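Dropping the structure in here first, questions after.
Note that one protein chain is taken out, while the other chains of the complex remain in position.
On to chain A.
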Amino acid sequence: MADISLSTATPVIPRRRFLWSTLVDHAVLITGALIMFFPLLVMLQTASTPDIETMKYGPGLYFGDQLDDNFRKAMFEASGFSGANTGLSMFKNSLILGLGFAIGKIVIGMMAAYAIVYFRLRFATFAFWLIFTTLLLPLEVRILPSYEITQKLGLLNTYTGLIVPLIASATATFFFRQFFRSVPEELVEAARIDGAGPVKFFIDILVPLSQTMIAAMFIIMFVYGWNQYLWPTMITTDEGMYTLVRGIKRIVQVLQGGNEIPEYGRANVLAIIAVLPPVAIVIFFQSWFVKGLTESDK
């Protein structure tokens, strides 16, 4: 009986507690969001302020009116950070790297995964291990020999040398293999009964089925490619081949080295432009991206 009287009294307490804990939850989340956003805010502020002010007082509290001026200088004028190079040409190179990497990886990965899942191959197990061992060793640990070999092949300062060695890991292949295996087997049988060959089945059935997966992979791979740093730093010595992210290194060198007023405005505009496209893609295609990312671990 005592239990019953207790249970009628309880609803009041959780409701009050609920309010306070919700407030705390929101406070924690807002603090987190602000910490995440703060550096970008500082970048924007300095990008809109005259360099002299930044140099004297550091980032201030108010936005200035120099943003469009700094943007114009950063994108279209060739001086300071990278000789004959403009922000626009770095942007172009970043785009080529991001797109080339994403498309190359998806196409090659899908082809290989298709071969592994849908064909009876004598050396299938061997090919599987050959391919999936590459998941174990990131480029960073074999960076120097990779550089030597790319140099031997005469691929320094080329888009091929920039993109292809980065594709040499099987993340996309692994991902598509998992996905293809989850496609019902009846589909292949039905297609075969209807007289569809392997090529027709791949293009007319499997590729349309994989659309969401392809989109998710594309976002992840584009961001990964765009953000590459170490490999482009080693492989591109010609300023015309710099990507935005690789250009950051040059910016740091110039800002630390020079005796003149450091061009923080221009530098920060470039850093913001290096960040915006991948961030925009991740935000706009959030649900695909999250799905692709969290399902890749299975």
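Keep in mind that, in the parts below, a contact is a pair of C-beta atoms (placed from the backbone, for glycine too) under 8 Å apart; a residue touches a chain by one contact, two chains touch by 3 or more; residues count from 1.
In this section, contacts and distances are computed from a predicted model.
Peer 1: Consult the UniProt record of the chain that does not appear here and report its protein name from "ABC transporter ATP-binding protein", "cytochrome-c oxidase", "3-isopropylmalate dehydratase" or "sn-glycerol-3-phosphate transport system permease protein UgpA".
Peer 2: Per the UniProt record, that chain is "sn-glycerol-3-phosphate transport system permease protein UgpA".
Peer 1: Which one touches the absent chain: A:E77, A:E148, A:D204 or A:D238?
Peer 2: Residue touching the absent chain, from the options given: A:E148.
Peer 1: For chain A, which positions touch the chain that isn't shown here?
Peer 2: Counting over the whole complex, chain A touches the hidden chain at residues 21-22, 25-26, 28-29, 32-33, 35-37, 39-40, 42-43, 46, 54, 57-59, 108-109, 111-112, 114-121, 127, 130-131, 134-138, 140-150, 153, 164-165, 167-170, 173, 181, 185, 188-189, 192, 197-199, 201, 223, 226-230, 233-234, 245, 248-249, 251-253, 255-256, 264, 267-268, 271, 274-275, 278-279, 281-283, 286, 290, 293-294, 297.
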